[in-house]
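One protein chain is absent from this view; the other protein chains keep their places.
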Amino acid sequence: MNVGPAAALSLLLRRELCLSFRRPDQLLQPLVFFLIVTTLFPLALSPELTLLREMSPGVLWVAALLASLLSMDGLFKGDSEDGTLEQLALSGQSLGLIVAAKTFAHWLVSGAALVLVSPLVGTALAIPVDAFPIMMLSLALGTLTLSWLGAIGAGLTVGLRRGSVLLSLIVLPLAMPLLIFGANATDRAIGGESAAGALYFLAALCVFTSSLAPLAATAALRITLE
Amino acid sequence: MWTWFYRLASPPYVYRVAAAFAPWLLGIAGALIAYGLVDGLAFAPRDYQQGDAFRIIYVHVPASSLSVMAYTLMAVAAAIGLIWRIKVAYAVAAAVAPIGASFTLLTLVTGSLWGKPMWGTYWAWDPRLTSELILLFLYFGVMSLRAAFEDPNRGDRAAALLAIVGVVNVPIIHFSVVWWNSLHQGATILKLGKPQIDATMALPLYAMLLGFLLFFGGVLCLRLRGEVLNRERQASWVREAVKS
Partner (left out) sequence: MSAHSKRLDVDQVHVFRGDRHVLRGVSLRLDAGELVHVRGPNGTGKTTLLRVASGLLRPEQGKVTWDGRAIMDTRSEYQRELAFASHEPALKSDLTGVENLRFTVGLKRRVTDAELRAALERAGVAACADLPARVLSAGQRRRVTMARVVAMRASLWLLDEPFTNLDAAGGQLLTQIIDEHLTAGGSALVVAHSALTLTRPVRQLDLSS
């Protein structure tokens, strides 16, 4: 009669996706923010295509980072506010599993969505189409890593006043390596060179973070729940 | 064997011991720093490449070493607090944070002062300075997080977890910044290169390093007493200690 981890994971993912899709407007917000921030740069600097192409890896990545962080705040906040986070914590399932399920589901509807929208942004920033695959791969790895880092920040700041500002303050310095590697991979892809070095580092960072961050995020949530 | 460890965890004991150590640490530190500054700033020979500007390394290099050592100490104290649930460890972590942040700030300022004659500008995204800047952000994160909690116990634990997450990231951040910098090496030499150290220059440098370390220890003892008093303010021993 017990619910094993696989069944629990599936149920948790369904719960998160169900809740996300009941609020489609909230799903779109990070994506729109991504587009808006991207638009700010040509307006602030210059619409000249060669200049845009040079700035594009940086603009793309900073915009993606900020857009992902924007929604990270909501990872635990909704459940914390209506008391359902406690119910999850007391479900008898491991808290680590719950945190992993919520974070992954959150990435699916924010980070992965950003990756899918990135060709639009890429076109707006004069990124050549053959650079798109590397661009999207690096964004996928980067946003996944960021989701894990964000989960730690979210776990630490749930229920704090101005928690979302503090969350960004905590997560952004930790996200600088992935920004460096990801933007570089995109840059090299645009220049037609091999992005393998940067991508390997990015992938290693992603694996490292994905294995350790869930532990830290779970510990953070336990501190919050007390 | 572990009795000394648990004795160290007793707040009144730490309060007394810190008071005993502080004047010695600060006194010896003062002597070492005075020697280091005088010898380094006035007497050590000029570097043939960098002229007199390099003298700032007598402050800059020890400060940067201390900034990283302090963060590591903060993270170790945080881990001790979380794993063994020893309250004094949280007091240590809280006491270290602003001192470490100050050393980081000192590193940045002295680095920037060094940079002006070297690069012609106060800031040029040198890898070491950039890493120190990110370290400063990490310090701010830990201090802000602790301050944001109304319940100081939870604040301590949250800040402790963040300190540990940060310390794991420090090597990664440093590596990625060095990598990033090597890609964008322009014509000008951006790295604050240490000039060739020979004996006359090395001695004041080590003196400054040790002096800063002892100074750090002394200030830590003083701040630690304050943190311990604050955290234990309900306890009876505090009333006795404050009366005397």
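Labels A and B are assigned to the chains in the order they are written; within every chain, residues are numbered from 1.
Please note the rule applied: contacts are C-beta pairs under 8 Å (C-beta built on N, C-alpha and C of every residue); 3 or more make two chains touch, one makes a residue touch a chain.
Remember, it's a predicted structure, so these values are computed and weren't measured experimentally.
Peer 1: One chain is left out of this view; which of A:L12, A:V37 or A:A140 touches it in the full complex?
Peer 2: Going through A:L12, A:V37 or A:A140 one by one, A:L12 is the residue touching the chain not shown.
Peer 1: Return the single residue from A:Q87, A:T123, A:S194 or A:S211 that touches the missing chain.
Peer 2: Only one of A:Q87, A:T123, A:S194 or A:S211 touches the chain omitted from view, namely A:Q87.
Peer 1: Touching the hidden chain in the full complex, which residues of chain A are there? Just list them.
Peer 2: Where chain A meets the chain not shown: residues 1-3, 7-8, 11-12, 14-15, 18-19, 22-23, 78-79, 82-84, 86-94, 225-226.
Peer 1: Considering the whole complex, not just the chains shown, which residues of chain B touch the missing one?
Peer 2: So the residues of chain B touching the missing chain come out as 150-153, 233-234.
Following the convention adopted for this analysis, only the chains that are shown with their structure count from here on.
Peer 1: Report the residues of chain B in contact with chain A in the complex, numbered from low to high.
Peer 2: 82, 134, 137-138, 140-141, 144-145, 148-149, 154, 157-158, 161-162, 164-166, 168-169, 172-173, 175-177, 179-180, 183
Peer 1: For a test of understanding, state which residues of chain A touch chain B in their complex under the given definition.
Peer 2: Within the complex, chain A touches chain B at residues 152, 156-157, 160-163, 166, 169-170, 172-174, 176-177, 180-181, 184, 201, 205, 208, 212, 216, 219-220, 223-224, 226.
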